[in-house]
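A short write-up of the structure that comes next.
All protein chains but one are shown at their positions in the complex.
Here is subunit A:
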Amino acid sequence: MNDAADVALRLLIVFAVFLTFPLIVGQTEHKVMAHMQGRLGPMYAGGFHGWAQLVADGVKFAQKEDVVPSGADRRVFQLAPAVALLPYLLVLLAIPIGPGEGAVGQVLDAGIFFVLAVMGVGVLGSLMAGWASANKFSLLGGLRTAAQLLAYELPMLLAAASVAMAAGTVSLPGILHAFHWWWLPWQIVGAIVFFVAGLAELQRPPFDMPVADSEIIFGAYTEYTGLRFALFLLAEYAGIVVLCGLTTVLFLGGWHGPWGAEGLGWVWTLLKTAVLAFVVIWLRVTYPRLREDQLQKLSWTLLVPLSLAQIALTGVVKVVIS
């Protein structure tokens, strides 16, 4: 009974994080973008600084009619948002937040493989949406999504493999226990490759070719309305939380910090994740969108060789110090 209560509590906490953190990132994005681009934005909802705008948006999405185009493949069309969103919930289960036994939803032996595998499944949702909408813009968006995933999955995996080699384990808490501060300069190339490839997998700017609104309306999500559209947006923000959390755990030492790692380790994890999420938003308002060929070229001619070089460096240093 005690075990069951423990499991239930963990699931509940992970679910609460899954429901709140993406919204916090979304709200931060609104405010940060407004400040960086010197535009006012909605300032009236709720009074102070328009804090309730997100709530108002949620109510608006819930009120809108749920339209399925008559030519669409009904079941696949309706299933796609769930396929896009749920993998991120599963990934959150495996991300350790503190040093203790209870600070992770579920300890997995092959944690890195689990998170990367399940994150890749989320892209199937975009592909299903792109195909099932019976809309040529959606189909183009789906095609671009697939091409982007195939290009960026490999450097992401290689960068993660480099950390696994350095730590001698593929379990996420195990990697954090093996972490030393000098891993930061040692794995910095891998960290950048991982973060950039992750951004591309989430289709965040400057890699938002699949949803380029000036060319193909909104890519695979063009035909979606109301709550299903909101679920796709939520998947994007949940993806940001997961990517930043993973980069923190794999490359930035997670709960390690200059002081207070034992009791307040989770604060370090959250702080690093929040800073990375800010960088994601910052990149969105800073860089123009990459063209499709530039996007492929960046992956195959820059990120893949860089990640291979990082693996070679990791191997050499590992042999030298052991």
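Please note the rule applied: a contact is a pair of C-beta atoms (placed from the backbone, for glycine too) under 8 Å apart; a residue touches a chain by one contact, two chains touch by 3 or more; residues count from 1.
The working rule: contacts and distances are computed from a predicted model.
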Chain left out of the displayed complex - its UniProt protein name, from "NADH-quinone oxidoreductase subunit J", "Maltose/maltodextrin transport system permease protein MalG", "Aldehyde oxidase and xanthine dehydrogenase molybdopterin binding" or "Phosphonate-transporting ATPase" = "NADH-quinone oxidoreductase subunit J"
Message = Using the document's definition of touch, tell me which of A:L23, A:V68, A:A82 or A:A134 contacts the absent chain.
response = A:A134
Remark   = Missing-chain contact among A:L23, A:V76 or A:V279 belongs to A:V76
Hidden partner chain, touching residue among A:V14, A:V104, A:V170 or A:L243 = A:V170
Where the missing chain touches subunit A, by residue = 71-73, 76, 108-110, 113-114, 116-118, 120-121, 123-124, 127-128, 130-132, 134, 139, 142-143, 146-147, 149-151, 153-154, 157, 169-171, 296
